[in-house]
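Mind having a look at this structure? Questions to follow.
As you look at this complex, bear in mind that one protein chain is not there, while each of the others sits in place.
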Amino acid sequence: MMGLLKRDLSLALRAGGGFGLALAFFLIFVALVPFGIGPETGRLSDIAAGLLWLGALLACLLSLDRIFQLDWEDGTLDLIATSPLPLEAASGLKALAHWLTTGLPLVAAAPVLGLMLNLPPAAFPWLIASLLAGTPALSVIGTFGAALTVGIKRGGLLLSLLVLPLYVPTLILGALTATRGAQGLDATTPLLLTAGITLGAAAVLPFAAAAALRVNLR
Amino acid sequence: MVSIWEYANPRRFMATSGAVLPWVAAIAALSLIGGLVWGFFFTPDDFRQGATVKIIYVHVPAAIMAVNAWLMMLVASLIWVIRRHHVSALAAKAAAPVGMIFTLIALFTGAVWGQPMWGTWWEWDPRLTSFLILFLFYLGYMALWEAIDNPDQAADLTAVLCLVGSVFALISRYALVFWNQGLHQGTTVSTVGVGVARNEGVADVFLYPLMVSLAGFAFLFLALVLYRTRTEIRARRVKALIAQERMA
Partner (left out) sequence: MVDLGQYAVPVLSAYGGTIVLLVGLVGASVWQARRVARRLDAIEARRGGSGGGRTGGKTGGKTGARTGARTGDKTGDRAARAK
């Protein structure tokens, strides 16, 4: 188990592994925001929390097809499926690896980028907490989507179409946490709900992902 | 008494659906046209909303059937996953475009209804927004069917998507209500519209044509699903025969 995790982590971290691309996208997205909606600091301040959530979500989305695609192409996925490790556990580990190499860096980058968007000071702890609670859900849901579409050539766009509606509850509650926190309100309830989605998704979706992988590996 | 599982046999299904379809279609046409004509021409205006209340006769049935269509797809997907009846998988595939169009009708009529009430063409209230998400789920489901060549694989993957999607659709609904409470109070298209139909103890004068129209939409759904499933069964046969020809 640890072997698979370490392998995925090292693959992601070495050159060409895609690590850092999600971060770069996040940065570019934030940089583009003022060009799209104007640089007025007051207006940016109001919507910064939500925009950062949106940027993190999209950065996550773009890195999803890496989860299974490379292993599918070189036959490693077959090996993983026939190994003693249950496919459900392998899917969970893949999701964990994705979160460690994509989600967690985004969480670290968000406060820094928040400075660029004039995020209110009260929002910072809530933003970080909500992202910590929500990005694992994005990884797990994304892993499920990647498992569904792994066999489809150029399935990246379809993957996005399938995963984005599934991302909606996480986005709603996570962004709500950050936004309420920015307004100085207590945002514990949406934060707990966000964490609830993560826990629920992590409990159930590896099974769905494994089922999808089995179908695709037939 | 014939068990419903008899109709899992495609030939049985084709035979029975062929016999039943003209009747279902006739009832659908009669109740749909009847309900809409009744509602449009022979009902009074609402005290608050004027003539726009007439939109409930298309908006509410479409919305109800949009959700029911997804539920039917969910059940059919479960039957496929558990009992591997091809007819069931194809019925789910056949139902999706119908549900999608109903969702689109609900969205469109909801927006058009909201405009005179609100002054804007779109409001992010929980009900309209959930239908928007439902619309996206339909699109994704249909796209996945189209993207996969092998019919059994496609059936399996779309069934898993339908199951997972249903859970998330439910969660989204609650998240949206939570979200909307935080943003602004105030009447929504849904409470204004549905209020006429339900909460305020709707007068029979509105309720009866609504029921007829709902029956029309329901029978239309049934007729279209039967008709389209027959097409899907035939299409699979075409595919199988072509594959056999290539191998022979």
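Letters A and B mark the chains in the order given here, with residues in each chain numbered from 1 onward.
Methods note: a residue touches a chain if its C-beta (ideal position, glycine included) is under 8 Å from a C-beta of that chain, and two chains touch if they have at least 3 such contacts.
If you're wondering where the values come from, they're calculated on a predicted model, not measured in any experiment.
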Relative to the complete complex, which of the depicted chains are touched by the chain excluded from display? B
Out of B:81, B:101 or B:163, which is the one that touches the chain we can't see? B:101
Contact residue for the chain not shown (choose from B:62, B:91 or B:157): B:62
Among B:27, B:64, B:81 or B:112, exactly one should touch the missing chain; which is it? B:112
In the complete complex, the non-displayed chain touches which residues of chain B? 8-11, 36, 40-41, 45, 50-52, 54-55, 58-59, 62, 84, 86, 97-98, 101, 104-105, 108-109, 112-113, 115-116, 150-152, 220, 224, 227-228, 230-231, 234-245, 247-248
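The criterion applied here is as follows: only the chains that are shown with their structure count from here on.
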If you average the CA atoms of chain A and of chain B, how far apart do the two points sit, in angstrom? 31
Taking the touch rule as given, give the residues of chain A at its contact with chain B in the complex, in rising order. 144, 148-149, 151-152, 155, 158, 161-162, 164-166, 168-169, 172-173, 176, 180, 190, 193, 197, 204-205, 208, 211-212, 215-216, 218
Chain A touches which residues of chain B in the complex? 133, 136-137, 139-140, 143-144, 147-148, 153, 156-157, 160-161, 163-165, 167-168, 171-172, 175-176, 178-179, 182
